[in-house]
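See below for the structure under consideration.
In this view, the complex is presented without one of its protein chains, the others remaining in place.
Each chain gets a letter, A and B, in the order it is written, and its residues are counted from 1.
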Amino acid sequence: MKRVGVFLCWCGSNIAGTVDVSRVAEKVRLLPGVVYVEENKYTCSEPGQASIMKAIKEHDLERVVVASCSPRLHEPTFRRTLEAAGMNPYHLEMANIREHCSWVHTDREEATAKAFDIVRMAVAKALRNEALQPGRISIEKKALVLGGGIAGIQAALDIADAGHQVILVEREPTIGGRMAQFDKTFPTLDCSSCILTPKMVDCAKHPNITLYTYSELEKVEGYIGNFNVTIRKKARGVDEALCTGCGLCQTKCPVKVDSEFDVGVGKRKAIYTPFPQAVPNKPVIDKENCRYHKTGKCRICERVCEAKAIRFDQEDTIFEEKVGAIVVATGFDLFDLEAYGEYGYGLYPDVISSLQFERLINASGPTEGKIRRPSDQEVPQSVAFVLCVGSRDDQKGVSYCSRACCMYSVKHATQYREKVKDGRAFVFYMDIRTPGKAYEEFYRRSSVDYGVEYIRGRPSKIYQKGKKLVVRAEDTLLGRPVEVEVDMVVLAPAMVPKHDAARMAQTLGVSYDGYGFLNEAHPKLRPVETNTAGIYLAGACQGPKDIPDTVAQASAAGAKVVALFSQDELTTEPMVARVDEALCSGCLWCKPVCPYKAIEAKTVTERVAGRTVTREVASVNVGLCQGCGACTVACRDGAMNLAGYTNDQVLAEVDDLLADLRPACGQR
Amino acid sequence: MTEEPLRYAYYPGCSLHSTAREYDLSMKVVARAAGVELLEIPDWNCCGASSAHVTDPFLGFALPGRVLALAEEMGLDVVAPCAACYGRLAAAREEAARHPDYVRRLEKATGRRLSGSSRVWNVLEWLSQERVSAAVREALKRPLEGLAVAPYYGCLLVRPPKVTRFDDPERPVTMDRILETIGAVPVDFAFKTECCGASLGISRTDLVSELSGRILAAAADAGAEAVAVACPLCQTNLDSRQEAAGLRQGRTFDLPVYYITQLVGLALGASARELGLGRHLVDAMSLLREKKLA
Partner (left out) sequence: MSTQTAPALVLKSGPEAKAFLAEVDAMAATQVEACYQCGKCSGGCPLSYAMDYQPRQIMRLVQMGLREEALRSRTIWICATCYTCTARCPRDIDIAGVMDALRVKALRRGLRPAERNVGVFHQVFLDYVRCLGRSYELGLMLVYKLRTLRLTEDLLLGLKMFKRGKLAVRPEASRGRDEVLAIFREAAAGDAGAAAGGATGGTGAEAAGPAGGTRSGEAKGGGAR
């Protein structure tokens, strides 16, 4: 029998507060195979790990069981410890007595008994653990960045600056994203365009960056270091190589429609660039509104184009690329404000969204920065800014805080007061959240220097009365219902996942939360990685964020990619499925249950009773396999085994747990 | 869809037998014209209105619960024209699912079983269902052309939304659509679903005058010539307190307050008498005569 050492962790009071660790230790000592037991206050600490290494040497340990937290947290830590002590890291077995026991129970007796059961199972399995060797795969040192907003731009530039190739794919006709729509940025009030557009140009000019705008990701196959991605480049209707970006086509196009970029407060043509500083500065034809596409007549743009770049019959092109890493920076959408019937958005023209306000105060926006309300183009003499529309609302919206709205609404109110000297700005808020560098100071200035008025209360109803809008709320600091008549209302919508975030996540094979935000691998310690190796997150696709946080996360994702690309080969997790071809009947039930498309059929040739026969068996692509074990459950023949979690090892745990119950069953 | 006539258990509630007789009359006129059978629930009792549920939760459940049980015995869905009755019945049906002990106690007291099999319809749902609205459209004799009506929904048709599950609680449109069907002009106004003060109409008349005044002012300012309601309490408050409400708002209102069924009945060609139009406190006839609708 192998010599097992068991290390029981108190985790401060996290475990010891509920589980009597010493009593568990006493009982564990008696288990077969256990030759050494030790308790530690923090096993993961430096002295804790040193003590494991020492015990391995002094007691000739062949297997190690650490009873502490979830393996998701510290399995890699303790594997390294074993390796440092010269032991195969897969001789480690983790017993999770924290998340699975102490954190979820209150009764000390029962928790202690359960903790012992968890540890004894781990010991039973550890006795059967085998040495595993990681594999090696090559890395394609080229990255795909999805989304050309500030997050994607930053990540692409960081990776490209480190000397690696980057493909930047953007769905819209231009890169720039949301930030390109903004006028100024908090808390410094520096011009958004002034800090963004140079980066956009850098992207376009960077020798290591290939830009695909008006393009979408269609398909992803492969695995870390070796992804095959399929990209659809949508037909622009314009030959980008010929187009000089002179803009004459846009001037002459006779069709005017609401501009998406101006969120409905401005117009664009049917052939258009979303804004003058677009990158690339090449227009697209909006086929749904183009007169020629609709009626077969017009072709004015074609006539006026001196470069002869118009291509009405251009088709989508689809191509494949091989990349080693993917950064997802697909951004966010805004909450549908019409869900709040009581606020009248969509009914009253002067109830607008914060993004629309952003366009109204933008010097390059439809009003050239003059604040004019939509209904009659007059300058509003009073504006109410309403926070948390959709945010922090369990009933009609989303439960979370959108994090940026307080600050940008403070900014909006400040900007309004700057532009309309006698105007009154009311901010209806529940809490003004300013947890960022120089944020609180900015908030203070808004009231002290700019005279913004804050009313603590979530408005209950907004309705029109003549030319005014009445905002009804309780001033919760006065404890009285109040009505404020204003000329315009600006609603701050919650930041929500992109409408197709779930589909994007499925295409990529990464997980997402109940709202549709993409999940990071660990909320604290792995904030930019996903659970799928080689795919990283940047910006608001992972959760609501302001610009500073987005840029920080984008650079972090870039650094992760660069770190990956700093190696020539990658070690792979050896805990993958293996097929015992002798047992496999070739039914391939395992194939459809595999979420990673890692199982294929293969033909084997064998000699049976002197004759050569060929038959189909399952075959696992170890590069794709993530070791989830679904195939082992589906396999009727018991031919599929997950290394590190073989049927034999798992059943040993179960047998050990049931050992005490067996006599009782027998008596029945 | 079957060709059998639509049949409903009819729960008039107390008001439709007294203050709101004209609602009862016009319900029956519309039902007859639309080919719907309304079978009045035998031996029905009061739903307890707001008084029961503010006094005792079981009482608030069991009074409407008994009515629901009676409807179940008839094997029919219930239509309850009074918004308050509708609200109580719908709430009782929800509570029955949540409180098996209440259901047992109701059975103990009355010997009647309650399973929740009968659905509860408010008058707007009932009028706007495909077969009824199609029948109304077909039988239309006198479209109410040019009559600008503010559809006032009040509280209990749309709230609480988890119980009523009917229309948009903030911007309902069902009554607007019905008014369009009969040729009238629905006037959108911001106080469609504000409360009129409900049962405070007797105990705190000052509050009801204030609340009703705000509603009437919003309707009048939006250009309405009349108000349509689907609740006897709303009608009583807006109609009988209109003078006092005007005093509080410093203006005079002259807005007849019709039950939606009266307007539908009118469009179907029923006479003012059949629809009880003479029973209103704010003259309900002059406007109609002026518009050549009666």
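In this section, contacts are C-beta pairs under 8 Å (C-beta built on N, C-alpha and C of every residue); 3 or more make two chains touch, one makes a residue touch a chain.
Only a predicted model underlies this, so the values are computations on that prediction, with no experimental measurement involved.
Participant: Quick check: which displayed chains does the absent chain contact?
Facilitator: Looking at the complete complex, the unshown chain comes into contact with A, B.
Participant: Of A:K297, A:K437, A:R480 or A:K524, which residue touches the hidden chain?
Facilitator: A:R480
Participant: Of B:D56, B:E138, B:E180 or B:E290, which sits in contact with the chain we cannot see?
Facilitator: Of the listed residues, the one touching the omitted chain is B:D56.
Participant: Tell me which of B:K141, B:R165 or B:R204 is the one touching the absent chain.
Facilitator: The one listed residue touching the chain not shown is B:R204.
Participant: Any idea which of A:G5, A:G225, A:G397 or A:G423 touches the chain not displayed?
Facilitator: Final answer for the missing-chain contact: A:G397.
Participant: Using the definition of touch stated at the top, determine which of A:M430, A:A502 or A:L657 touches the missing chain.
Facilitator: A:M430
Participant: For review purposes, identify every residue of chain A that touches the missing chain, sorted by number.
Facilitator: Interface with the chain not displayed, on the chain A side: 342, 388, 392-397, 430, 456-461, 472-476, 479-482.
Participant: In the whole complex, what residues of chain B lie against the chain that is missing from view?
Facilitator: 14-15, 17-21, 42-46, 48-60, 62-63, 66, 70, 98-99, 101, 105-106, 108-112, 154-156, 158-161, 169-170, 193-195, 197-200, 202-205, 207, 211, 214, 240, 278-281
Everything that follows uses one rule, which is that only the chains that are shown with their structure count from here on.
Participant: Could you give the separation in Å between the centres of chain A and chain B, each centre being the mean of its C-alpha atoms?
Facilitator: Roughly 50 Å separates the two chain centres.
Participant: Quick one: which bits of chain B touch chain A in the complex? Just the residue numbers, please.
Facilitator: 168-171, 190-191, 221
Participant: Using the touch definition from the top, list the residues of chain A that touch chain B in their complex.
Facilitator: Where chain A meets chain B, its residues are 340-342, 344, 347, 461, 463-465.
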